[in-house]
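My structure is below; once you've seen it, I'll send some questions.
Each chain you see keeps its place in the complex, though not every chain is here.
Labels for the chains are A, B and C, by order of writing; each one numbers its residues from 1.
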Amino acid sequence: MSYELRKYKELDFNDDLFKNAQNAKYELVEKDRVAPDNYHAMSIYPEYFKIDGKWILAEESRMDCVPVLREDNSIDIVEFRRLKTGDKVIVGRTEDASEGIYVHFECFEDNNPCTNDAFCFRAGRSRETSYTKDYEELYELLKYEKENGYIVWVLGPAAVFSKGAREAMASLIDNGYANVLIGGNAIATHDLEGSLFQTALGQHIYTQESVKDGHYNHLDVLNKASRAGSIEELIKQENITEGIIYSCVKNNVPLVLGGSIRDDGPLPIVIADVYKFQDEMRKHVNKATTVICLATQLHTIAIGNMTPSYRVEKDKIRPVNFYTIDISEFAVNKLKDRGSLEVVTMVTNVQDFLEKLNTNLTK
Amino acid sequence: MSYELRKYKELDFNDDLFKNAQNAKYELVEKDRVAPDNYHAMSIYPEYFKIDGKWILAEESRMDCVPVLREDNSIDIVEFRRLKTGDKVIVGRTEDASEGIYVHFECFEDNNPCTNDAFCFRAGRSRETSYTKDYEELYELLKYEKENGYIVWVLGPAAVFSKGAREAMASLIDNGYANVLIGGNAIATHDLEGSLFQTALGQHIYTQESVKDGHYNHLDVLNKASRAGSIEELIKQENITEGIIYSCVKNNVPLVLGGSIRDDGPLPIVIADVYKFQDEMRKHVNKATTVICLATQLHTIAIGNMTPSYRVEKDKIRPVNFYTIDISEFAVNKLKDRGSLEVVTMVTNVQDFLEKLNTNLTK
Amino acid sequence: MSYELRKYKELDFNDDLFKNAQNAKYELVEKDRVAPDNYHAMSIYPEYFKIDGKWILAEESRMDCVPVLREDNSIDIVEFRRLKTGDKVIVGRTEDASEGIYVHFECFEDNNPCTNDAFCFRAGRSRETSYTKDYEELYELLKYEKENGYIVWVLGPAAVFSKGAREAMASLIDNGYANVLIGGNAIATHDLEGSLFQTALGQHIYTQESVKDGHYNHLDVLNKASRAGSIEELIKQENITEGIIYSCVKNNVPLVLGGSIRDDGPLPIVIADVYKFQDEMRKHVNKATTVICLATQLHTIAIGNMTPSYRVEKDKIRPVNFYTIDISEFAVNKLKDRGSLEVVTMVTNVQDFLEKLNTNLTK
């Protein structure tokens, strides 16, 4: 079975709805970081703006950011904190074309009576939901994306705390199923702790034993990394030959690691400024076609908030597939409460999730 | 790798501790169901009672029940509700041999620095625990038990709500990995609903679609079963050819189903009286060598409370392995709060658990 | 502020929809416990059946049970297991009047833009929902019900495990805010354990200390109760003067206790047969105007399944208010997944819930 993307429903701009609509209005930014009062804010859906009689799509969108009209009549989606005096911010809080702003909610054709019905998804995604089909679709999707897409992985610590999960994730990377890895200082530190000491937070990742002085292990990793100056150099100096981080480095999969207020260390690569880290994540989100978030509420919501439901490619507009896997219903549902409706959630332990993926994709 | 049971540490009854101890005392039951005030209550560990100078093991124990001395000097462990006037109940609340009662807490040798240290297990069994080794040990254990033991499965509804989990569990039964299936009316009803309608509670077990009038499906199953008069007859009349219940019937794996205060129906086989159901469960627990409980807090605690940590076989005393798998830390820990300390808990979605077991044991 | 019930929207049976409809059809039961194939099953909403040209309301409904036409043209709602050969079961799976069956979904006027919008309720009842108004409305409701209604309490063990919660619940009973108490063997046993030993499961209900031999305490309670022969006699013999059970007995609030497959004991009053217990619960549900379920998933779903959304009183039809309070989103949402949509759920620790109620209602 070959995977088929859902088709984009092109709009007919000759329709009266669009032809009779006003041009979108804009107002100028008068102070850096401050939008005009009636600014329009973006959703996760494709949004078109009527500029000089022509409907222009915002190509790289981000929820809760504002559309800025550029000199070439393109629409740039800008975080408030990056607004500059003089920027032309589009104003208006409608979405029905009348004011020159149109949000294309149901934008993809449905091969699946359930897939793009928000309520359908909302109903009862819990430990009792059947995930058989979700898994099967995900296997096919990832085989497709390996050749055609850009797969973003967002990991929480639970993905690196067990031998089985580490090996499965590393194997997925080695087999081409990851284009970038995003996370915090902790996942890289504890994965490297696994490589160096076979522990995570001092507990053996296979035998579960708490080793003597084990609470020093992650500190030793961080200290050795500071001395080495980079993760690459650490891997060389310590002869590290396995692990998730090792696989990323070996396969040139970029690591994007953000600092956290509870970090020790951090590792040299970690970005301390949370807004710079947002910018760094967004560079990858702007290429993403599938995003898979495992067991990290904070990073999942951060990525979820900046990922639009669509991607503009050379010849087409395609959906962005967003998965979040966590053991807590609250965690997976929170993303939807925060506005990211188009997401497939699965409630399970990510160790089992990763091993199933690896078994079905690489064996 | 062949599986090795942990060895029982035989006691030396020539030791002064035992030789100098008094005989155990008993008092007579004066009213049905009522124990003498100072009755002894059992734990999950092997307990020996000194009777006429000889230390006798209670062979089929049950926590929170009382030891009754029989005419042949054997020790019967009896639920309070089954006490009869004239029964000789052993009295005394010590466990150090002094009063003729000895509880053998650390009774099995340890191939595993961690396995029989209660605190070791207690510490941090959560979604973040590494389960790699637990899975590997369980695979080996089940291969051993298939030939040598008696495997009790206790299922909650989540095990029958997805196509993948149903197929995996049925395959495990077909391949000899189940000796009895224990559960409530719901799991049998919804598994049969899957066989007849491909739904569970009206939702398709593969596509997740809510089918029209789907809430009638489980009622129709129950009504058809009442008409058929038995599950076997229902399977025949409706040409059922797959599912967990079907596999049990085909393979002569006994079904022990207890009624619940929230049942519709129930199915003809269901036991309405909860204490009769306890008695029926205990018949199987008295043979059990491994117990696996999935996603059912109520049945898990019920079985957990009646399962001792050891089994007396012809030539040896061996451990009883008790597993409980649930997606909620609270659920798996609750069993330990209720006194069942010797249990391996795993925090995950049982759908994935079952599929991993099946992949590793039958493929 | 005096509490106002939402008003029932009376139907106009002179409307063509009703006048042109057929009479409802029925078929005869041919075997005890078995309905005719096309039986109609009830919802939680008021349902009308056209009998001899007249629309008759089922006055005491129960979800997933069947309507039986009696000689006097009244409609009795009967559990499948109580069907008798010859009963006239109404058939048809429509609800739009056409076949003589009409389900009155939006039957109450709304003083609250949100109250009867199912989606409104469904959206985000979680730990992050604001419960301020729910509490305030509940205080007013309970003051009204104390004079005019029938308040059913359904308790799980967490309600009796702390000194504060026990005192609050007892005070609510003493002050007239409870008409019946429903639960399992455990809540009565552990409340009485609190009265006799100041422990619950051996842990002190105030200091949290685990007392020596504390695991004997609940067994001693059960044993003493068996000797006494009744809870009333136990209270007398042991000079019990406080606690939830004590307050029930003192105030003639009926105790309806169902057996569970994990019970020790049980107490003399406990009903062992789960379907007899259903019948006993339904006697009270048939009078209920407000139901409050605390920290017990099993009993909550059992009661939820049998509680209709309306109550027929002498002069009016009024809503039944159903509250479920639990610390787990999954637990409170499960009720809705099982079909009971009209429920107010609150996510918190029931200890705090009970103390807030008591502070605001009795002090």
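Just so we're on the same page, a residue touches a chain if its C-beta (ideal position, glycine included) is under 8 Å from a C-beta of that chain, and two chains touch if they have at least 3 such contacts.
Since we're looking at a predicted model, the values are computed, not measured.
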Legend entry - Assembly size in copies, with 3 chains present: 4
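Just so we're on the same page, only the chains that are shown with their structure count from here on.
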Legend entry - Separation of chain B from chain C, taking each centre as the mean of its C-alpha atoms, in whole Å: 31
Legend entry - Whole-Å gap separating chain A and chain C, where each centre is the average of the chain's CA atoms: 44
Legend entry - Junction residues of chain A, two or more chains touched: 123-124, 127-128
Inset, instruction - Would you pull the chain B residues touching chain A in the complex into a rising list? - result: 113-114, 120, 123-124, 127-133, 135, 157-158, 161-165, 200, 203-210, 295, 327, 347-349, 351-353, 355-356, 359
Inset, instruction - Name, in rising order, each residue of chain A that touches chain C in their complex. - result: 119, 122-124, 126-128, 329-330, 333, 337
Legend entry - chain B partner contacts - residues on chain C that touch it in the complex: 31, 33-35, 37, 39, 41, 64, 79-81, 93, 201, 213, 215-216, 219, 222-223, 226-227, 258-266, 272-278, 281, 297-299, 301-302, 305, 328, 330, 337-339
